[in-house]
Every structure is written in structure tokens, then in C-alpha cells.
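Some notes on the structure that comes next.
Note that this complex is displayed minus one protein chain, with the remaining chains in position.
Right, subunit A next:
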């Protein structure tokens, strides 16, 4: 009945081998498309259950002035490399216009000054990065519902897409290196340097590879990918969903998304699009980017980011 030392070392050796084999097996499984999709049902269940638990107007916790983080960690793009954006920033965004269009009755453009004249909401909320850290900031901005009501949605409207100014992949992957400072709205960098690379590669192969081979136009192997995000109408009309132009009582700094960033408070940081230039109301986001509903979603992150 009892294990002898030999038997025990055999057992230990066998378990170590089994463990190593299991690790390799798990990685291989994790790369198989069917298994990946199976695992994703866990995240689908998250959305299903959280949507059941949350009322349409259930508010995210709001905090006191004293809770505001002394430093609101900027993540992801901190200084968009794009020329057009740089020109806008140089002019203190005086020439900036937010475009609202897509499936709406009345598309319109608004300057930053005009946006500031609209009814505003101020909220002190917690920003939770998918990486794990949190910061509290005070945001002032226009409720998205205000803009959508003004534009009047057409019946087929289902999602609101935010097109941003910052280019994520200029044909070559972002350098992840050792710090997470250079990465996007949230993950990558330290979190996952290889993620960006893989995705860049995929994209080249899938969308632009053929073009390159036949036409030979692309120079560095990829069309620039701009940041974008999307939310559905439940979140779009949530009272705390605002397009913020102020942070902690002052004009939003470039590092935190000037001139306008989305706050969708019941979601993780990667949904909080910075540098919002254009709002497009759509029926489906399948035709945008790689079709998953956002820059990070295209890299594999869940579209629903409530957890």
C-alpha cells in the first residue's frame, strides 16, 4: 500500500513530465480556433449575466474630491503621432470638430467650444485598467445621449462607433519593451508585447498581404490602423456615458485623450476611447477594422468589458 522512495520518485518524475506535457498541450489547445471559441463562452456568459444584473440606469460608484488620484496614469497612446492631430493640438483644438453621423436623421459637426456650451455632466469615477490597476478622476463632458438625441437615431441604429485620431500600427508593431508607457488605452506593452505583433502580422496577411503581392504599393507592410471603439445603445444612453473635455477641472491633457474622450463607466479602461474625432452610428461593426468592434477587440479582447 505504501509508496517506497523509488515509487515516489517515479511518481514525482511522472507528474513533472505530465505537468510539462500539459502546459504544452494547453498552449496548443489555446491556439486552436474551436477551443478559443469555447473558452470565449465564459466571457459571453459574463455579458449575459451582468446585463441581467445591471439596470439601464444603474450607476457606477462615484467618489469624493478627496479620492481623486494625484496622478491619472495615461496609458496607451499618450501623444498621437498623426500630423493632422498634431496640427489640431498646436492650435489648442480651436479647429477641432466632432462629427456625428451614420444611421442618424441629422448628421452634424460641433466645435469644441460648441460642445462646451451643451448641457454637461461632472462625475468622479474610478478607471479600471484591464491590466489590473485603478485610478480615480473627475470628468466633465457632454452626455452622449444628448448628442444622439440631437442627431435622432434611425430605426436600424444598434451601435455607436468612436473613431479616434491616434494611429496604433503604422505598419510596424508598437515597441512593447519593458514598460507599459507606450502602449494603448490599456493593455499591450508590458502586458503583452507579442499581442500587438501577432495582430499586426495577421492583419498584413489577411487584409493587405494580397494587395502588397499584386499591386506592391504598401511600403512598410501595412496600412495604418487607427484606434476605434464601439458600445451598444444600452451603454450609449447610460447617464454616466459622457464625452469628457475636462479632467480634474481642467482641459483634458493630450496624454489623457484631448480634446475629447469617452467615459463609459461600467466598463474597463480599454473602452474609454481617447482622441475621439468622429461618432458613427451603425447597425453592425462587422465591416470596421477586423470586425470585432474595437482596436483591442480586434486583438482578442472581449467586446463587453464589464469585468
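The criterion applied here is as follows: a contact is a pair of C-beta atoms (placed from the backbone, for glycine too) under 8 Å apart; a residue touches a chain by one contact, two chains touch by 3 or more; residues count from 1.
In the analysis below, contacts and distances are computed from a predicted model.
The complex includes a chain that is not drawn, and of the options "Cytochrome b561 bacterial/Ni-hydrogenase domain-containing protein", "Aminotransferase", "ABC transporter permease" or "Phosphate import ATP-binding protein PstB" the UniProt name matching it is "Cytochrome b561 bacterial/Ni-hydrogenase domain-containing protein". Shown as candidates are A:17, A:134 or A:284; the residue that touches the absent chain is A:134. Contacts to the hidden chain, counted on subunit A, fall at residues 1-5, 8, 11, 20, 23, 26-27, 30, 36, 38-43, 45-46, 50, 53-54, 58-61, 63, 67, 69, 71, 73, 126, 128-136, 178, 180, 187, 190-195, 265-268, 299-302, 306-307.
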